[in-house]
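Once you've had a glance at the structure underneath, I'll fire off some questions.
A single protein chain has been omitted; all remaining protein chains appear in their positions.
Here is subunit A:
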């Protein structure tokens, strides 16, 4: 390799100098900075010097000097080539580093906000269907709602079982229930959630036609308020048959409804 290939992104400064060198002809090589010498310059120099030596004639001292000069020029050539190889390596390394920095910059700007958020923050991809969407409080509420519904379901199942095993009969149901249940439903109306009541009532009506007269879950919900804990089964099921039959489960369910303890933060 006589001349290191010039890189396109070479700084203009360097190119200018080389052009100057070219314009100055072989003599110009001698005016160059030693750090910018190429093998080509060394050949130019040897050409200039050879020409001048020749002009000195055939004196044997000149011939002796000529050998030494050739040797020095060869040494120079080697050094220049080597130096240029090193420079080339350094350039390549620099270019690689440049590319790396470039890459990091584009990545960084994409994730720029994230990087600046700090250690406890994260970025949510809004296009990800599995991204987190709910707050902790919402999850808490959902769980409490689920617990409530589950306990009501258990109650219904229990009642169904009573019914199946003949502990409550449909005939027995409405008569004893009617007046007191409507009363309970009325008193609890203020505190109860309307929508939820409808669902539960539907559920109850499907399973037990006599529930149309009242809403047995109203008491359950109502009595889940902490100040009434411990008295639950007392104002609870008012119909004697169901009060007897469902009594074991009532306090358990009421306790479920009161979870998690309100005192907890």
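Here is the rule we use: a contact is a pair of C-beta atoms (placed from the backbone, for glycine too) under 8 Å apart; a residue touches a chain by one contact, two chains touch by 3 or more; residues count from 1.
In this section, contacts and distances are computed from a predicted model.
You can't see one chain of this complex, but its UniProt record names it "Ras-related protein Rab-36", from the set "Anaphase-promoting complex subunit 11", "2-oxoisovalerate dehydrogenase subunit alpha", "Ras-related protein Rab-36" or "Trm112p-domain-containing protein". Among the residues A:24, A:76 or A:154, only A:154 touches the chain that is left out of the figure.
The residue touching the chain not shown here, chosen from A:39, A:62, A:76 or A:255, is A:255.
Touch with the hidden chain on the side of subunit A covers residues 136, 139-140, 143, 147, 150-151, 154, 158, 161-162, 165, 167, 230-231, 233-234, 244-253, 255-256, 259-261, 263-264.
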